[in-house]
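Below is the structure I would like to discuss, written out as structure tokens.
Apart from one protein chain that is not included, each protein chain of the complex appears where it belongs.
Up next, chain A:
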Amino acid sequence: MAKYKNHILVCGGTGCRASQGEEIVQNLGKVIEENSLENEVQVVRTGCFGFCEKGPVVKMVPDNTFYVQVTPEDATEIVSEHLVKGRKVERLLYTDPETQERVSESKDMGFYKKQIRIALRNCGFINPENIDEYIARDGYAALGKVLTELTPEEAIKVIIDSGLRGRGGGGFPTGLKWDITRKVEAEQKYVVCNADEGDPGAFMDRSILEGDPHAVLEAMAINGYCTGATKGLIYIRAEYPLAISRLKIAINQAREYGLLGEDIFGTGFSFDVELRYGAGAFVCGEETSLIHSMEGLRGEPTVKPPFPSESGYKGMPTNVNNVETYANIPVIILEGAEWFSSIGTEKSKGTKVFALAGKVNNVGLIEVPMGTTLREVIFDIGGGIKDGKKFKAVQTGGPSGGCLTEKHLDIPIDYDNLLACGSMMGSGGMIVMDEDDCMVSVAKFYLDFTVEESCGKCAPCRIGNKRLYEMLDKLTEGKGTEEDLTLLRNLSNVIKDTSLCGLGQTSPNPVLSTMENFADEYEAHVRDGKCPAGQCKSLMQYVIEAEKCIGCTLCSRVCPVDAITGDKKEPHLISQETCIKCGACYEKCKFGAISIQ
């Protein structure tokens, strides 16, 4: 085997591949051969580094130089400068948005400083299509240990003691769930991995499956041994083609090595995994709907209990866990419960992966210890608000969560604290908003999503959310009344209390939390007919100030709907009936005569 002196890790995640990541790999290979370095330098396709916005990302090992926004054409320079002459390619280094300095090593980037990678430990580190690299990183050793050294009860005890809770949203203690499934007697039991990931903007699970598929397979097999199941099913949305193809490769390799299949590690334990595809409906992420969908029925939820652990797929005990939950399992088995529970807060142990998005400088995938504050995430890791604007709110928990504000910035993030503030952990979406975002519109955005995604089985969710949406729409049109505000709150509470499944039970949260934290803003829409953020088009007017207007006619010429009238060298006038609020005249006027009111 060739002994490589340099590894070039090229991100092969969905984000970076979309911007020619694959061509970079090809070109690097070519140039390396031209320089006869093929026995010294290895090019490796890895999973996501989390820094997708600045992708494609290329990391040089062993000096850890981190190149961003690399193009296929840069391959020549990377090889001739970095590898041959030992000089960093300055222009490809990341520039710190605050100091404007170039940062060469990933460990010096604010984005990575406060992160601890457990679930993402192999993402951006190994080639996910090569089982050998996973094994070199202690892969399948946890499965081996559990099968040969621990009884199911002992292994479950490790998971219980670690304090791991479900990362799919609910936060149910994982070990406890396994124990419940184990105790139910049945001929056949199932282990299911929930890879539906329906939150808008979330891509934590996708990245784990793309970057470290074997970790999930290994954890499912461990779960099978602990609960007494021999069949594993991964429910994954069909829109994740790369994750699906990496999973297929991983399953085949694991079977070839005898790490899935019959008589694993010669212990007599058998376990195999199959894929099931979802069509990408949010409600199918709810575990009972997910199971119905796998059975070929409509993806609609049913009342719990019975919980899937008692009666799930084909009426058999079924242990459902989320992708990220599984990704934590092998490390916990190897490092021990004590190690894991030393990270995090009292009731939330370990780390959480978040998809950081919105108006922050560094958007991407991050993993932080539980108990990290929102301020650290947004300002240290996220690098602060874009364009020097002011922070306004952060939305966590997706369509089931809520908006937190300035006053919540120093609260340590964990399941219980987020719930207490009227939001929730959810699966890990985190969207940052600045002064230009209108909170009524944000609530409306999520309700629009919920209305689309409600399965329609129960009335409160099907009809109630539609009414909520209509009321919010009325507010953004400036036609809302005080009565609407009361109604909005009451209806929200009714929907929460009476809906059948988690979708309806949580869908009013974005409304309630914005009403609670931004009461002034709702009031302004109703009482003054104003949108303080200047987002609601119906509530703003473009007006020309006669004193400042010199009559240059520029605005009337750019107006797409001929809303501006006036003679040359005379003050102009905007007809509010005709104006579509495109803002074109506002941008064009050189004299600042047009204002937004």
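As a working rule, a residue touches a chain if its C-beta (ideal position, glycine included) is under 8 Å from a C-beta of that chain, and two chains touch if they have at least 3 such contacts; residues count from 1.
By our rule, contacts and distances are computed from a predicted model.
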Hidden subunit of the complex - UniProt protein name among "(2Fe-2S)-binding protein", "Branched-chain amino acid ABC transporter permease", "NADPH-dependent 2,4-dienoyl-CoA reductase, sulfur reductase" or "(2Fe-2S) ferredoxin domain-containing protein": "(2Fe-2S) ferredoxin domain-containing protein"
Selected from A:R87, A:K248 or A:K314 as touching the chain missing from the view: A:R87
Options A:V43, A:A75, A:I126 or A:C193, residue touching the unrepresented chain: A:I126
Hidden partner chain, touching residue among A:I116, A:A141 or A:M316: A:A141
Touching residues on chain A - with respect to the absent chain: 1, 3-5, 7, 9, 61-64, 83-88, 107, 125-126, 132-133, 135-141, 144-145, 147-148, 256-259, 265-266
